[in-house]
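Just one protein chain is left out here, and the rest sit where they should.
Moving on to chain A:
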C-alpha cells in the first residue's frame, strides 16, 4: 500500500495543477474543461508544457529572489568594489544544456500530437467519421451534411462519441472555427477548404465561436454544437428530412404567408441551401437566436425589427429598409418561426 501511495505522490503536483486549472471557466465553454478527444489530448499537452514551465519559473524565481536580496547594497559599503567576474564556462554550459533537454522532452509529444490531432485523412479516421461541410459568412455559420443531404445554420447537431470531420470554407473573409470545450480551432479561408476533427464525450451543448477578426460583429459570431446520442442523431436526420409540420394557429399561418413574401428570398425552410442567410428548418429547436441571443419571441421580434442593433454589420435588412412590416406582422412571423420544429 505504502509503495502505491508514494508512487501517486510523484504525480501530486501535476494533479494539483490540473485541479487548479480545471476550476476555471464554464463547462461547455472553457478549454480547461475538455469534453472531447481532441480537447483532452490538447489539454494533456498544455499540462505537460505548463508543468515544465513551472519548473523553469521556480528555478529562475529562487535564484532571482536570492540574488536580489542577498546582493543588495547595504549601508556603509560605498567603497566596496565587487570582483569583476568574466563568466563561467561550466555554468554557461549547464544553463544551455538543461533547457535543451527540457525542450526535447516537450518536443517529442508535441510533434506526435500535432500529427494525430490534425489527422483527418487517414483511412481509420475517415471510416466511421461523420462529415459536415461548414460555410462561414459575416457573421453566421451554415452547416451542410453532404451524406444525409440536410442543411442547417447556427446550431450543428452531432452524434456523441463519434469523430466528426468539419470541412470548412468561407463565403467572404477569413474566419476561424473554435469550440473550446471540444478542441482547438482552424482558420476558415475563402477559396480554400480546411478540415477539423472533433468528438464529444457526452450529450450536451458546446459553445462555438469565430476566432479570427472578421469585421464589426466578429465578437458575436457564436454557434452551438449540440451532441446527442447516436440513435437520437439518426432520428433527428430523418426528422430534418421530413421538415417541420405546417402551422396550426391563425397568427402563425399569417406569419407563414408574410415569411414567404418577405423573408424567403434569403432564408430557406426545408433542405435547401439558400446560401444568403441561415436555413431555418428547425429554428424553434435551437437554443439561441442569431447564434447568441436568448431564444424567446421577444428577442426574435427585436431581431427582425432591427438586426443591426443586436449585431452590427449583419446583412439582414432592418424593418423599413426593404419591408414595411408592422409590429403585429413581425409578431406573426415570430409566431410562425417558433412553430419550425422537427421534434416529433
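Convention: a contact is a pair of C-beta atoms (placed from the backbone, for glycine too) under 8 Å apart; a residue touches a chain by one contact, two chains touch by 3 or more; residues count from 1.
Here is the rule we go by: contacts and distances are computed from a predicted model.
Per the UniProt record, the absent chain's protein name among "Glycine--tRNA ligase alpha subunit", "N-methylhydantoinase B", "Cytochrome c oxidase subunit 1" or "Branched-chain amino acid transport system permease protein" is "Cytochrome c oxidase subunit 1".
In the complete assembly, the contact with the undisplayed chain comes from A:189, out of A:133, A:162 or A:189.
Of the residues in chain A, those that touch the hidden partner chain are 21, 24-26, 29-32, 39, 41-43, 45-46, 49-50, 53, 56-57, 60-61, 63-64, 67-68, 71-73, 77, 80-88, 91-92, 95-96, 99-100, 103, 106-107, 110-111, 113-119, 138, 172-174, 176, 178, 180-181, 183-187, 189-192, 194-195, 207, 209-220, 222, 292, 312-313.
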